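Note sheet for the following structure.
Note that one protein chain of the assembly has been removed; the remaining protein chains are unaltered in position.
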Amino acid sequence: MLVHSRKARWALWTVFLVLFLPLFALPLLVVLGASFATHWSGVLPSGPTGANYRAATRGEALQALTTSLVTALTASVLALAAGTWAALAAAALGRRSRKAMDALFMLPVAVPSVVVGLAVLVAFSRPPMLLNGTRWIVITAHAVLVTAFAYQSVAAAITRLDPAYEQAAASLGARPGYVLWRVRLPLLLPSLTAAAGLCFALSMGELSATMMLYPPDWTPLPVLIYAATDRGALFTGSAIAVVLMAATLLVLLAVSRLRTRASYR
Amino acid sequence: MAEVAPQVRVVRGGSRPGGGSRRSHTAPRPYKPLLWALPPIALLGLVFLYPLALVVRQSFQPDTGGFSLQPYADVLASESFGRALWTTVWLAVAATAGCLVLGFLLALVIAFVPFPGARTVARFVDVYLSFPSFLITLALLFIYGGTGIVGSFRFLTTPWGVLLAEITYFTPFVMRPLLAAFSGIDTAQIEAAGSLGARAPRIVRRIILPEALPALAAGGSLVLVLCLNEFGIVLFTGAKGVTTLPMLVYGKAILESDYPGACVVAVVNVLISVGLYGLYRVVSRRAGA
């Protein structure tokens, strides 16, 4: 233990709480509180109501929830497939080409999401790839944005994988494809599900690129939340935000359950 | 895999007398791994690199058509661009500094002065990362908004409100690599230093900080890039006074339909971010190696 005196320890903990609670816990609590209220003019919200949630779980909002879920699911599956393929291919390359591939696939992290949105809008608004106005332009942009994260986590997992397994498999007469399918991918499964969860969460909350290119009939939750707050419906916006967080958390929880099962099998 | 699979012992009988051929020892089929790398690269090219190239092209094409530097001249000379550039950079730098200090302190307490529930807090940090950034601004709207708890609407429309939101949202991005790095520090080392009479600040400076430097560099540069690119936090403040480069891209493209102008700002923004990101990769490789 770094600090031995009791007094100093308590002092540190107090500072920690004073910093941590208002900065990190408070925002979430505020949004949660507001989602059940109609007014907030004092220290606490007032006018408890469930109306915000009634509004947040039907009609437009319900459709936005499905839109977000479908978008995030499709985008993460695409990103995971592309990212895993790329990471596996990169692992087989020489040192220098691997570095180049790392840089290439991490590039979307460095490029502002708004610019990714603009680029996708510019590129897919003209033939031969006319996606503008369809849900696919949103899904494509999301997939581009989260592929980097899938690539990064899978690549990290591959370097952690003990080469003894694939070598044992090869010495037993298994071709590279068989080794990949029966040994490497199953061993990577926990990392793959973790990457999938990350991609899903990022896509669920994506706003920047989406604002650039969502068609009217494909409005994900973050856009709806912005629209609500923009017209002053802060309390409804909070309720939708809570729905967004809850949906994300539920999927993450399911994924982590799957992960524990995968690693204990 | 598209490889003909001869059975294990087909190649039998190809007896070769001893010293016959001691050559041909280059790696077999070196082009094959490259071939496997091509499909994902092509895909990335189609949905990311090619669109990005189109943005660059369009930034040289004013609405009147043809190739021209006019869009650059127009945008770079405009006052709004200069202000946005300045706001973006100083906000990002200040937010990064804030995140580094705050993240280091908090991670230090979680890792080395653990309290009951410290693990839960560490888990909470992980969950926090999976929420969208604009939630923070949404909450701040209630706290500092017109009728809010503190009730100074002015604050949110200034850059300081954005700064507070960015520090709040991005600090966990510094904490996570730090916590990972701290878990690699041998507690025996700290106990040994303590038993030799070193006081806490000295241990932090001499043992913990050097170990944490790569993580700080990595987390800090990531946060710097993310702050430069942040859009949701700024958008949700609804403040007209705070315009950053990503906001300018959005405004020009969607609100004003000035695509060449938007593309110019986008190119500048990408150059700054990618340049910094490249620098980060070089620095972190140095620090890591």
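The first chain written gets the first letter, and so on, giving A and B; residue counts start at 1 in each chain.
Basically, contacts are C-beta pairs under 8 Å (C-beta built on N, C-alpha and C of every residue); 3 or more make two chains touch, one makes a residue touch a chain.
Note that contacts and distances are computed from a predicted model.
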From "Glucoside 3-dehydrogenase", "LigA protein", "ABC-type quaternary amine transporter" or "NADH-quinone oxidoreductase subunit N", the hidden chain's UniProt protein name: "ABC-type quaternary amine transporter"
Listed residues A:A170, A:A194, A:A233 or A:L258, member touching the removed chain: A:A170
Listed residues A:H39, A:R182 or A:R231, member touching the removed chain: A:R182
Residues of subunit A in contact with the chain not shown: 162, 164-165, 167-176, 178-179, 182-183, 186-187, 189, 265
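Everything that follows uses one rule, which is that only the chains that are shown with their structure count from here on.
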Centre-to-centre distance between subunit B and subunit A (centres being mean Cα positions), rounded to whole Å: 14
Residues of subunit B defined as touching subunit A within the complex: 1, 3, 5, 8, 33-34, 36-37, 39-41, 43-44, 47-48, 50-52, 54-55, 58, 102, 105-106, 108-109, 112-113, 115, 121, 124-125, 127-128, 130-136, 138-143, 145, 147-149, 167-168, 171-172, 190, 194, 200, 203-204, 222, 225, 228-229, 231-232, 235-236, 238, 245-246, 249-250, 253-254, 259, 262-263, 266, 269-270, 273-274, 276-278, 281
Subunit B contact footprint on subunit A (complex, rising order): 1-4, 8-9, 12-13, 15-16, 19-20, 23-24, 26-28, 30-31, 33-34, 39-43, 45, 82, 85-86, 88-90, 92-94, 97, 101, 103-116, 118-124, 140, 143-144, 147, 173, 175-177, 180, 197-198, 201-202, 204-208, 211-212, 222, 225-226, 229-230, 234, 237-238, 241, 244-245, 248-249, 252
